[in-house]
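A single protein chain has been removed from this complex, and every other one stays in its place.
Which chain is which? They are A and B, in the order written, and residues in each are numbered from 1.
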């Protein structure tokens, strides 16, 4: 399976197994973004739950194609808020030009 | 997962999608970009990234919603080729744009 980890304008497609732990995922992210695992926080978007390092993905109901938000530790040692840039609203942009159809 | 095994696809609205190279290779167009030697027009190496061989491809014709769907399809196709048969749902409002992107990417 894979999950989609999102932060700001970037989406990381991470291949994984349901038996892997949150920490495993963070280590994979570490190789991609150079951020230590301790500075990462992962939040399952459809429930809002913060994923715990020691638990497996299956335990925390993280399924194939799930969207997981990534937040990083700020200078003041707190984690930033979830920040995922939404793409332009596809449906709206397509329908506005309905014009004289 | 190593950084050099991934590729970054950038949509027209500047959203970025980092995916495994073998997933990206589902697209014949991207496969050609990744395997052909020499610089390719829309194959951009950016400063520091070039050293780590993190490739970036910008698709000025493809919006983020479609590009994300395309990436999802790449992974679905990988799983499918390994014998895992799941449904790939396509919202009807995405069908036209998606088929044009698929046509361009030879997916």
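The rule we apply is simple: a residue touches a chain if its C-beta (ideal position, glycine included) is under 8 Å from a C-beta of that chain, and two chains touch if they have at least 3 such contacts.
Note that in this section contacts and distances are computed from a predicted model.
J.: Please identify the absent chain by the protein name in its UniProt record; candidates are "PCI domain-containing protein 2 homolog", "Leucine-rich repeat family protein", "DEBR0S2_03400g1_1" or "SAC3 domain-containing protein 1 isoform X2".
T.: "Leucine-rich repeat family protein"
J.: Need a quick check: the contact residues on chain B for the chain that isn't drawn.
T.: 73, 77, 88, 90-100, 102-103, 106-107
By our rule, only the chains that are shown with their structure count from here on.
J.: Round to the nearest whole Å and give the separation of the Cα centres of chain A and chain B.
T.: Once rounded, the distance between the two centres reads 18 Å.
J.: With touch defined as at the start, can you tell me which chain B residues reach chain A in the complex?
T.: Its residues touching chain A are 1-3, 6, 11, 13-20, 23, 63-66, 68, 71-72, 75, 79, 86, 93-94, 97.
J.: For the complex, give me every residue of chain A touching chain B.
T.: 1-2, 4, 9-15, 28, 31-32, 64-65, 85, 87-88, 90-91, 94
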